[in-house]
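One protein chain omitted, others in place.
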Amino acid sequence: MRDLDEETAMGVSTGINQRLRTQRIETPSWAYGNSGTRFKVFAQPGVPRTVEEKIDDAAQVHAFTGVAPSIALHIPWDKVDDYSGLAKYAESAGLRIGTINSNVFQDDDYKLGSVTNPDPRIRAKALDHLLECVDIMDATGSRDLKLWFSDGTNYPGQDDIRARQDRLAEALAAVYRRLGPHQRMLLEYKLFEPAFYTTDVPDWGTAYAHCVELGEQAQVCVDTGHHAPGTNIEFIVAFLLRAGKLGAFDFNSRFYADDDLMVGAADPFQLFRIMYEVVRGGGYEADAGIAFMLDQCHNIEPKIPGQIRSVCNVQEATAKALLVDSEALAAAQRTGDVIAANDVFMDAYKTDVRPILAELRTEMGLEEDPLAAYQRSGYAERIVAERVGGHQAGWGA
Amino acid sequence: MRDLDEETAMGVSTGINQRLRTQRIETPSWAYGNSGTRFKVFAQPGVPRTVEEKIDDAAQVHAFTGVAPSIALHIPWDKVDDYSGLAKYAESAGLRIGTINSNVFQDDDYKLGSVTNPDPRIRAKALDHLLECVDIMDATGSRDLKLWFSDGTNYPGQDDIRARQDRLAEALAAVYRRLGPHQRMLLEYKLFEPAFYTTDVPDWGTAYAHCVELGEQAQVCVDTGHHAPGTNIEFIVAFLLRAGKLGAFDFNSRFYADDDLMVGAADPFQLFRIMYEVVRGGGYEADAGIAFMLDQCHNIEPKIPGQIRSVCNVQEATAKALLVDSEALAAAQRTGDVIAANDVFMDAYKTDVRPILAELRTEMGLEEDPLAAYQRSGYAERIVAERVGGHQAGWGA
Amino acid sequence: MRDLDEETAMGVSTGINQRLRTQRIETPSWAYGNSGTRFKVFAQPGVPRTVEEKIDDAAQVHAFTGVAPSIALHIPWDKVDDYSGLAKYAESAGLRIGTINSNVFQDDDYKLGSVTNPDPRIRAKALDHLLECVDIMDATGSRDLKLWFSDGTNYPGQDDIRARQDRLAEALAAVYRRLGPHQRMLLEYKLFEPAFYTTDVPDWGTAYAHCVELGEQAQVCVDTGHHAPGTNIEFIVAFLLRAGKLGAFDFNSRFYADDDLMVGAADPFQLFRIMYEVVRGGGYEADAGIAFMLDQCHNIEPKIPGQIRSVCNVQEATAKALLVDSEALAAAQRTGDVIAANDVFMDAYKTDVRPILAELRTEMGLEEDPLAAYQRSGYAERIVAERVGGHQAGWGA
Partner (left out) sequence: MRDLDEETAMGVSTGINQRLRTQRIETPSWAYGNSGTRFKVFAQPGVPRTVEEKIDDAAQVHAFTGVAPSIALHIPWDKVDDYSGLAKYAESAGLRIGTINSNVFQDDDYKLGSVTNPDPRIRAKALDHLLECVDIMDATGSRDLKLWFSDGTNYPGQDDIRARQDRLAEALAAVYRRLGPHQRMLLEYKLFEPAFYTTDVPDWGTAYAHCVELGEQAQVCVDTGHHAPGTNIEFIVAFLLRAGKLGAFDFNSRFYADDDLMVGAADPFQLFRIMYEVVRGGGYEADAGIAFMLDQCHNIEPKIPGQIRSVCNVQEATAKALLVDSEALAAAQRTGDVIAANDVFMDAYKTDVRPILAELRTEMGLEEDPLAAYQRSGYAERIVAERVGGHQAGWGA
């Protein structure tokens, strides 16, 4: 067992702190709006009514954690007339606009698919939207376009599985050609929902194969809630990093399906294992270009605290991952000492890293406990009082 | 292999037809309204705007299939001022009001639970609703009250698992005491959704234990989409029948979670196995009192055809179940002849029973193919033309 | 965040230590023998050849952990001529004989089932074995008979699901009648394997229903690896405790199916949640009579270290469960503060309890790190050198 109290004084945690200090976690605009299940959306008081108010909320998360300096947008949920104006607004709030998320699943036309729809008119419409998202990236200076397709079928025979792949490949190629030299396409996969029989990009293999075909600017986005039961996510992370195809994470957690709970809430050990593979595979280095994003639904808990808690959970998992004694681990692995290797790994996980993070925050001029500090700030009460009238932001479902 | 062409002429199918003729499948009012996922509800033209229009649609399903003479209601989605008037309306349409489904998941108060909420005021409110449902049963002459609780938690520690069972037991007992002598309580279970960590009635064991404690008028409702992956549903059916605690089915099908696809669409063999256990265990007899209900979402397919197809799928599975040569099966089982027993069982499943059902319908004065007959009838076009304006029925989420 | 370093000095951990001191974890004789998968059993040097040598190994686990004073037997793997002699041997090694595990799955006769076999001769033979196990309990002074039935079918139609329940009930009743007044029957359930279509006791509901019918001396045994994906085990624990029907645990862990890994290795957070419900529901009290057993396969890791590590993992989860600030938790739950309640719960989990356990062991006259102490002891080298020749113990598959 590593004695952290002593090591903190000795400088081991200093090295970790320097690495933790550079961490960047992106929060999504939609996490600040109302969300729910198909059964009910429980509205919360104080929820933003405009993109600017979402940015204000995201700025709070950054203010208290110090590691969340960007906000992802979702088009058309965050549609505005002036995107460069929006980027300036974000800047004035201490943030920048991050990933642009496309949405080709909420128009009535997309009932049977968007870019994979059998109807060429609808495919063209969907493609137009994706290209428009690249326009928005140009205006906001965003590097990444995240593509999630809800496309799929509900019934066997409903459509031609293979033809849909052809259509998908065609649309992806058109978008890829439109990318600027410093822009990237992040292709997300998901096992199911809202499609309940086939999904056109159901797993990492499908996303990977398309990205390889497209080229270097196409990368895979791993949403930690989008896998079949039993899937070893850290294996996928390690594999994609080795192949140079890991582009981003959508962090959240789940006990069952795409539950979209706060990351680390359901299986903190899994989050640690994932972050370990990120570190191990070089994905934590700034030049690896991996985008660490949250993508969650705070259906019953308050939004800003939910985001702050999630950012902290990622930080804790990262701190533990950085604590793994890699030399001792490699030695135990080399000699096939199963229990010793597992012990070295678990030693880092079992360590309570909250003192390290408290120290880090103090160094960064922040309060030790971001959530408590936010709650003391009065911001929550203020937005409830001020955000009266108008139309609360939501998923638009 | 049984030669059905010959047997049809010889009378084997006659016996089956007599049993199929007595089948009763209940359709739910909400299947005729709009439904969707948390991502999008795709509205369909011609969807009912009132309970009466839902009854009209259900009457179509019965008119073409001959085996769907009742409609389940969902309160408050189907709230009206005059329930006995509604019952008369149904009667005039050739239907009767079936199961009353309670809804304690769509009021803002129920964010953290209804009858299991830590707040006694909210529990009392939920209980009031349940008791009101029994009032409605009195007015409509319904026999069954179906209780599905979305109650549960999303995060470890959020609430006390055990205390919630105490609260649940208390509410169930209060409702049970309110039942008339010929009324029943059907307790439904579901693994997850909308709760994503614990669900207060997550499995058949929980529902069963509460029903045993309550008494004879409490029975379990099996929703075929509410189980963990790999669960053997026909085992549960057989077990509950043996224990005298199988009260009802909510039929639908799924590839992943609670997908609510048309029953038999995802795994027709499973539906056959379930219906075989129903027949084997005496559950198909009229005096068994088991309610066979559909509970599906037609998110992308038209509603009335979706219900007709589902009714036909249940009929086909039932016909196959009735075809199993039980003597040959028992003989093979007795001697431990694994392959022979499986062969006898599969022989029935592999049989194309559509000729039997066509014959049955002809005997009943119906057209052979209910879906084609409905589509020729012009009803679909008529409701699209007539149901303009007003507010389309939906789930109220 | 609770500052444990300070609290340790202040006495909070003292209270916890007193409770941890009374913990009793039973190790199984078969964990010391060879085990494997259907693909290969990798034999390990030094593995016991006799029951006595298994007892010697179990005594080592107790010697270094101080909380593993009993050993479970598996009949016929541990068959001897003189069971009271065996009990004395155990006593001389500082142990007592714990649970007697029956085995009705390895005789050629049991290919199609034991107590549920369609052949009455085989059922009688299986029942005889179970009754013989009670004789052994009488001789060894064991309190508990653990019944796990591999009985089930591989193919639809292979046997009658319901008739098998009748046969099961009959056999259980016969065994129950044979129990002495201070003996208990523990009925274990398992989703699948070795049966691949139906299993006759597949879930807790089935075990529970049979135990209720049998009477107070019949209780359910929860094997933590025997559930469908997504099953919430701590819910089952809470439910069974509330119903007075939780009799025992078979601890192990899994990522996929019944992987039988070291408990806590796959999901330490789940183990914590389970132990929290045990504590919350009164199951940790000595008079609750719950048997905490390990049931694992150390296929690739050494056996004794695997057991020691597992005992420590249970201790750590228990320590964290005892650390939960129940007053703060109840307050947050009462007010519906989801994030605060989850935070209180996680605070305990995130705490590094290894210092508490080190202190506990020192108080008990043990070394702080049981595994390191065992490894230094030379026992491992000694048994490799001494246990030459003979036939290594295994599963007898």
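We call the chains A, B and C, going by the order they appear; numbering starts again at 1 in every chain.
Quick note on the criterion: a residue touches a chain if its C-beta (ideal position, glycine included) is under 8 Å from a C-beta of that chain, and two chains touch if they have at least 3 such contacts.
Treat the numbers as computed from the prediction; the structure is a model and nothing was measured.
The omitted chain makes contact with just one of the residues A:D82, A:D160 or A:E285: A:D160.
Only one residue from B:H74, B:R280 or B:R309 touches the chain missing from this view: B:R309. Considering B:I100, B:L145 or B:I300, the position touching the chain not shown turns out to be B:I300 (whole complex). The hidden chain makes contact, of the residues A:G33, A:G98 or A:P202, with A:P202. By the touch criterion stated above, the residues of subunit A touching the omitted chain are 111-112, 118-119, 154-162, 165-166, 191-192, 197-199, 202-206, 208-209, 212, 227-232, 234-236, 238-239, 241-243, 269, 273, 277, 280-281, 324, 329-330, 332-334, 336, 338-339, 341-346. Counting over the whole complex, subunit B has residues 1, 4-5, 229-230, 232, 255-256, 265, 267-269, 300-302, 305-306, 309, 316, 338-339, 342-343, 349-352, 354, 369, 371 touching the chain that is not drawn.
Contact residues of subunit C toward the unshown chain are 35-43, 105-106, 108, 110-112, 150, 154-156, 191-194, 196-197, 229, 254-257, 259, 261-262, 265-266, 299-301, 395, 397.
Basically, only the chains that are shown with their structure count from here on.
Because subunit A and subunit B carry the same sequence, their contact can be compared by residue number, and over half of the numbers here are used by both. With centres set at the average Cα position, the gap from subunit A to subunit B is 38 Å. Annotation for subunit A: residues touching 2 or more other chains are 229, 255-256, 265, 300-301.
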